Structures are given as C-alpha cells and as structure tokens.
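Step one of this worksheet: look at the structure below.
The complex appears here without one of its protein chains, the remainder shown in place.
Let's turn to subunit A:
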C-alpha cells in the first residue's frame, strides 16, 4: 500500500501574498489629479455635461434644480446632471474613487478639511474672470479655503441667533431679549414654571449641551472661545472656555440636571411642528435662521422675535454676531469639464439673482454681498436679524481642520459629561480635550 501523499507545502504562498498586496495598492488608486492652470482667457463657448453632486433633498433640492435650470438656459450647450441628497461622506468617496463628479457642494466645517484636496484650485480662474473674495459677506470667503488653497466658494450659509417667545416674555414683564448670558440666565429662571410635583412645565431656556442646536461650536461663539492656535488645539489654555462652561454648569445645577433631562426627553422632535419653541414649551432658544421658515409654515400664530445670541460679559465677545457655517461649492480636480463646472460654480456663488433665488428658496442666508442687500431678497423682520449677523465682524465659525467635526465633537463629549458633574475638574478636562484633539490631528498628519 502506497503511503498517502502529504499535501504540497504552500511554498509559493508568499508570492500570492505579495500579489494581493500589490493588487490592493493598485486598486487603492486614488490619484487626486493636478491643479492644471486654466486657459489665459475664458473660453468663448462652453459645452458639455456637468455632474453636480450636493446634499440638499426634497424641497431644497427642487430649489437647487430650479437655479440649475436657469443656468442651463444661460448656457444652452451645457447640461447639468444633478445628483441630490448625497451625504458629504458619499460625495467625498465618489470623488476620491474617480467617480464622475465635476462640481460638488459640501459642508465647510465637517468636510472641507478632507474634500479640499480633491478640489481644483479656483484662484487662477477667479483672477482670470475677475471674481473677488470681497464680494462675499463676513468670514465666508476665509472659511471656504483650506491649507492655503482656494478650493471652494461659499453658496449659502446658516447663521445662529436667539429666538424668543414675545408672549411668554411679556407675561414675565420683559420687553427686550437678553444681551448677555447672565441676563439670559436670569430671565430664563424667571420664565421657568413647574408642575406641582416639581417637574418643569415651561422652560425659559434649555442650557443643556446636546439639546437641539446647543453645541460647543454654537455656544462657544458667545464667549469668543477659540479653538486652535498655530494649527493645534488651544482650548485648554482658554480662559473663555472655562468661564463659559462654568456658567453653563451652574445654570444647569440651578434647575437640576435630572429635571432638565426629563423635560427635554419629553419634548417633540426638533424638525416637526412639535418643536419645543414653536409649541411654546421653551421661551427662548438658540437656533438657526431656518427656524423662521419653519415657524411660518408650522406655527403661524406664534408671537416671536429674533436677536443676536447673548454674549458672555467680559469675554471680549461683542454682541451682534453669531456662529455661522456655510455650504461650499468646488470643482473636482479630475473633472474633464473644468471650465463648464467653473461656470456653474461661478453662477451659483456670484450671480446675484441666482444667489437670491437660492436664499429665498432654501431659506438660508446669502453669502454674496449683493444678494444680501438685494431688494428681491425675501427678508421678513425675524430673518433680517440673521442677515445682519452674517456680516457682523463678531460672527465666526469653528476652524476647518483635517479632522472635521472631530474637533467640536471631542469638546461636546467632554462638556456633556461635565454639565452633569461627571467630567471631573474643568481645567484638567480641557487639557485632556487639548491632548485628544492634538492626538487626532497628529494621526491625520502622520507621514
């Protein structure tokens, strides 16, 4: 009987491994294209199909489509294929994998730090076509570039401020909204009413971080609390952060964390007609300009006003501005229709009627100066507050970094624990936040 053969030893296994590794490398591809300079003069005739990807959906997508239709009428030989309702991450993935994208709209604060690398440098196109950064309101021009590259321009923006219920304030004897955080707290405590069992019936202002638009980014602005210095985290050494967070934690304690949590958990959805401010369950709220449109649609009879969000006294913050963020639009570095895509970007960002139509439809704040002052802009009084804030020198946004929303999310995470007393010491906690942000930045910058 023959001895059974041993199975052959996989001596060539390492070769297979190498082949697979090489294949992985090859398939990872991801060539990012180059910044080829545009032609010296603008093309006399533009044609082709431009693929536009953006994150708007539903009603807002219809508005974008309508503006794109106007663009196609202006350039009859350019057609635009619009890919709506695409999340920023998806757009970045498609662009990175060489997908057919010519122009893309993303979010400045969370995505630009990564997406900028995939976008063409617009500076030469702007210089050639006479587009100036001074055409834009406030800080939006600065906020839509990253790492010294002008990779995008702002389209529309979100501006945050204070909404107040006029009826509830009047009942408590107030005729004006607060201008400082201390006034906000005093008024909020007076406006807060309780049931017999001690639970909250109506809240003056909800100070909890994590409630709707209460984040470290939006509230941090009230204290002019800075995020970075020379590209690294600087929250640990910031007196403003310590003052702001101490104020907030004391405010939470005065009402009671558990009471606030119970009340907050029982509120309706932020984006429905049951929104706590719209339903009169909260007298004052930090929110974006979009709430004006929601109230017009869902709570027509609400007597309300808007104002800049109060500033923390002694922090150096000036009353009048607000936290802002923007949608940015750029051209894919690998686009084979760069001139047509640039024409679309230019139209969506610098054409006054187009910018007005976008703002009127989406109900965001225009970033183009001429659009913000246009008589065609539909700007009821409550909305006007946000337009004024958008150009106020005190308005600012969180910095664009390689780690996107991780910057603010790290702070939110610590603050959420701190507000209920489980975050440990404030100074040590903020130093740890510094360390965590720097470590995340270090990983991202690793070579």
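The rule is simple: a residue touches a chain if its C-beta (ideal position, glycine included) is under 8 Å from a C-beta of that chain, and two chains touch if they have at least 3 such contacts; residues count from 1.
By definition in this document, contacts and distances are computed from a predicted model.
Hidden from the displayed complex is a chain whose UniProt protein name, among "Deoxyribose-phosphate aldolase", "Sugar ABC transporter permease", "Glutaconate CoA-transferase subunit B" or "Biofilm regulation phosphoprotein SiaC", is "Sugar ABC transporter permease".
Which of A:179, A:261 or A:431 touches the hidden chain is settled by the complete complex: it is A:261. Residue A:114 is the one among A:114, A:152, A:165 or A:367 that touches the chain not shown.
Only one of A:49, A:87 or A:132 touches the chain withheld from this view, namely A:87. Counting over the whole complex, subunit A has residues 17, 20-21, 23-25, 27-32, 55, 87-89, 92-93, 95-97, 110, 114-118, 197, 199, 210-212, 258, 261-267, 269-272, 402-406, 409-410, 412-413, 416-417, 420, 422, 432, 436, 439-440, 443-444, 446-447 touching the chain that is not drawn.
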